[in-house]
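This is the structure I have questions about; it appears just below.
A single protein chain has been omitted; all remaining protein chains appear in their positions.
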Amino acid sequence: MSNPIRVTIWNEFRHEKSHEEVKKIYPDGMHVVIGNALKERGFDVGTATLDEPEHGLTQAVLDATDVLVWWGHMAHREVQDEIVERVQERVLAGMGLIVLHSGHHSKIFKKLMGTSCSLRWREAGENERIWVIQPGHPIAEGLPEYIDIPQVEMYGEHFDIPTPDELVFVSWFKGGEVFRSGCCFFRGKGKIFYFRPGHETHPIYYQAEVRQVIANAARWAAPTPGAPFAYAGGRAINVKEPLEKLG
Amino acid sequence: MSNPIRVTIWNEFRHEKSHEEVKKIYPDGMHVVIGNALKERGFDVGTATLDEPEHGLTQAVLDATDVLVWWGHMAHREVQDEIVERVQERVLAGMGLIVLHSGHHSKIFKKLMGTSCSLRWREAGENERIWVIQPGHPIAEGLPEYIDIPQVEMYGEHFDIPTPDELVFVSWFKGGEVFRSGCCFFRGKGKIFYFRPGHETHPIYYQAEVRQVIANAARWAAPTPGAPFAYAGGRAINVKEPLEKLG
Amino acid sequence: MSNPIRVTIWNEFRHEKSHEEVKKIYPDGMHVVIGNALKERGFDVGTATLDEPEHGLTQAVLDATDVLVWWGHMAHREVQDEIVERVQERVLAGMGLIVLHSGHHSKIFKKLMGTSCSLRWREAGENERIWVIQPGHPIAEGLPEYIDIPQVEMYGEHFDIPTPDELVFVSWFKGGEVFRSGCCFFRGKGKIFYFRPGHETHPIYYQAEVRQVIANAARWAAPTPGAPFAYAGGRAINVKEPLEKLG
Partner (left out) sequence: MSNPIRVTIWNEFRHEKSHEEVKKIYPDGMHVVIGNALKERGFDVGTATLDEPEHGLTQAVLDATDVLVWWGHMAHREVQDEIVERVQERVLAGMGLIVLHSGHHSKIFKKLMGTSCSLRWREAGENERIWVIQPGHPIAEGLPEYIDIPQVEMYGEHFDIPTPDELVFVSWFKGGEVFRSGCCFFRGKGKIFYFRPGHETHPIYYQAEVRQVIANAARWAAPTPGAPFAYAGGRAINVKEPLEKLG
């Protein structure tokens, strides 16, 4: 508890270079803005991006990461399968994972969910209202009953994910849709949180409540110290002898 | 986080007075032994027992309690309905509740579950093996893959509870039964943990792993600070005007 | 399968007598309109109302009921506790229960849930859009992606219920709210479905999709034939001898 939680923010970091509109909002990249939200709240923050060697996600980086935050959109296919498998194995071994917005279609999220992770969407510039569905949940700490975001891209149901182990938020959109926008999943020893907001053409990661949610989620998703078990390399364990020795 | 979590241990405290066998194991009552486990781990601990006025659970005591631990058995019916309702309301407003062993048939647990909470049982003196089913769960922190308890009373399925929101432990009994022995429930803003071990004729609350689980559970069940919402007195809220004001 | 499912529609049947506006829409009572929807689809339908002796829910009636549908609103408190307990016991023993609209605050629903079952509400006359969240669920059979109801009373989150075992529908309201409007719960051997639509001042139970949902739910909630177990009177079972006899 005394050591700060180590978060690595992974960003595709392409829109910010190629789209003037995005560059204006996030001149140094979304990862820097998200990272600052976490630094201000006492986390130990690193970043990694697609165009670095191994996408910045070497085994050493992952081994020193408690919680990985993932933002990707236009270049999901460029993420190497080998790195995706490495991240998956770390999650199953206990690393937390926070997947943001368009990351719903990232290779790593689809691999961990086992479904298409598809949804309805509309570039709308409409407002979104995010309702707290589980008010006692640690990820809702310090929030009001709902969060309003003035301008967003719409995501609507049906969202093709497994039923979340915990459903923290549901969003309302002016155009007539709803969306499960804050979803917790337990996988192996790891904890995963999907959080909807964050389209690159709106300054969403500067909004205080959104920053609060990401920080709450990073605290929730941090590994349980001394968790009892993990399969090495996903292999089953052959127990040669019966365990019974009591009584 | 800086303030210690305030736990109140509620004990029926009858067996320890009336049964010599139990008195030998718990001369000052089980609540004292459980309380020491929590004090050693940094909690702020109080106790309350059935024969005190209002069973020791005045509104003031409950308001100053983050997590209530409940042990009852032979005198469930003597607990006043008014106090049970008071505890229920505090749980829905955010107080954690840890129900131990024979507390499965307590009024407060049955009221919060809505089912009979019945089960199979046998006074056996057999050993129990408690397997960790969700190894990344905070309540499993620091545990081995399973806990062995040398001598217990058997509880077996079917255990008539709602499906737990999180299933942390499943027990094996030598006589041929299994049991969901570590069950998390979210109700209102409160978190509830049912933990099976603890028959009064065995020194189970002295065992290190059992004490560790209760402490882990108390940390998990503590209220989320600044949780956004609670219904006052269970009444619905009439929102006279539409909320929509954006866009 | 060859015998039709026996459904009893329970209606408070007060608004239809005392409010002219409601009488116009449901001259014979809502139970008759709902009952016709089920008769047309092959169910064996009976009705029961508050002002009958034992509210029409004698032990004999309940024993001959596979699925009970519940509509109540202004007179929840007049329902006798003894009858509520009788219904609860039948549900735990396998009878299905469909709770409609304002039944969220009925004694039977609150007793089975263990929470306040409160919510936000507004008499609005707004439209509601009910989205299918779990499209492969039997209760969604034959539905489009969403159902629009032209005029409704609004119910909004937070809805203080246990997390549904299956979440089939989420509603969107023009005024800015969302609501978990189709919720499945397993309790004992019984299946419970809460379905939101149905305010007495709108002709909602004449709408084809709403009728379809209630029929789907009645089929889903019907008891499993030959289910293996139920506790008699909620009592635990003392198994005197170990079960192990094999190997």
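Order as written gives the chain letters A, B and C; numbering starts at 1 within each chain.
The criterion applied here is as follows: a residue touches a chain if its C-beta (ideal position, glycine included) is under 8 Å from a C-beta of that chain, and two chains touch if they have at least 3 such contacts.
Computed from a prediction, not measured in an experiment: that's the story for all the values here.
Of the listed positions C:36, C:58 or C:127, the one in contact with the omitted chain in the full complex is C:127. Screening B:7, B:38, B:113 or B:132 for touch with the missing chain picks out B:132. Where chain A meets the chain that is not shown, the touching residues are 88, 92, 105, 111-116, 118-122, 124, 126, 154, 156, 158, 160, 162-163, 165, 174-177, 185-188, 229, 231, 234-244. Interface residues of chain C with the unshown chain, by the touch rule above, are 94, 126-127, 129, 132, 134-138, 140-146, 148, 150, 165-166, 174, 186, 188-191, 223-230, 243-244, 246-247. What chain B contributes to its contact with the hidden chain is residues 129, 131-135, 145, 156-158, 163, 166-167, 170-173, 176-178, 180.
Keep this in mind: only the chains that are shown with their structure count from here on.
Taking shared numbers over all numbers used, the chain A to chain B interface scores over half, which places it in the same class. Rounded to a whole number, the gap between the C-alpha centres of chain A and chain C is 37 angstrom. Chain centres here are Cα averages; for chain A and chain B they lie 32 Å apart.
Annotation for chain C: residues 156, 158, 163, 176-177 touch two or more other chains.
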